[in-house]
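One chain of protein is taken out of this complex; the other chains stay put.
Take a look at subunit A:
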């Protein structure tokens, strides 16, 4: 069953094509990451899926409905973590979480959500006093308080310190374990690799590659680099065969390493090709 289904999505602003024939399928329960440079069309795409923007053409369904004509019942089933916000500055964390939660038919407990995002110490603090990272965690709390079936997260960990990012990753894994479908955009390749079941690279408004973190862009079948003592270095499609041969030849294999292209290498190559 697909949670998100997109065919031939286009969004133009005058002559500028922000999204240009994008296809996307996300299964129910999947964690899907959209990667891409600034201006590639990630946010525009996600905002169309969220029902925040109109599309120029193409077919889009999210949870079986067109977000362009969605009602409040559909909105009760989705959760949105916005990219940058400054609202509710004069309310406390507890007040705004309780208020937003109260708009949903079956919300999570206020204290539970605040604890999930690690803001328990700040529950009674005014939102305006939160640091950038704490503010983002509040945005996450407001995105999940309604117990959504699908959560959209647009660059959720920007401004997080490493520890906060790890906590956030745990939270995403926990939501995913509960069966929540997750679509996130990110600049951090380690984040995509750590969290995503599948990911896609978007460049110039279209998907240029799609796969699992291990297989994206032919990463699994790309040649590995085998290096060993004495500064020896060899590319090999089948590194196991190479190593067997080296063992048979009695080569000194102290310092043996086998490396595949990192996700970052693959990503940069994909983005480079698209340019």
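Some notes on this structure:
By our rule, a contact is a pair of C-beta atoms (placed from the backbone, for glycine too) under 8 Å apart; a residue touches a chain by one contact, two chains touch by 3 or more; residues count from 1.
Throughout what follows, contacts and distances are computed from a predicted model.
Only one of "Amino acid/amide ABC transporter membrane protein 2, HAAT family", "Rieske 2Fe-2S domain-containing protein", "Transport permease protein" or "(2Fe-2S)-binding protein" fits the UniProt record of the hidden chain, and that name is "Transport permease protein".
Summary of contacts with the chain left out: across A:4, A:78, A:119 or A:141, the touching residue is A:78. Here the missing chain is touched by one residue of A:52, A:173, A:187 or A:232, and it is A:52. Across A:20, A:149, A:197 or A:265, the single residue that touches the chain missing here is A:149.
In the full complex, subunit A touches the hidden chain at residues 13, 50-54, 72-73, 75-80, 82, 84-91, 95, 99-100, 102-106, 142, 146-149, 178-180.
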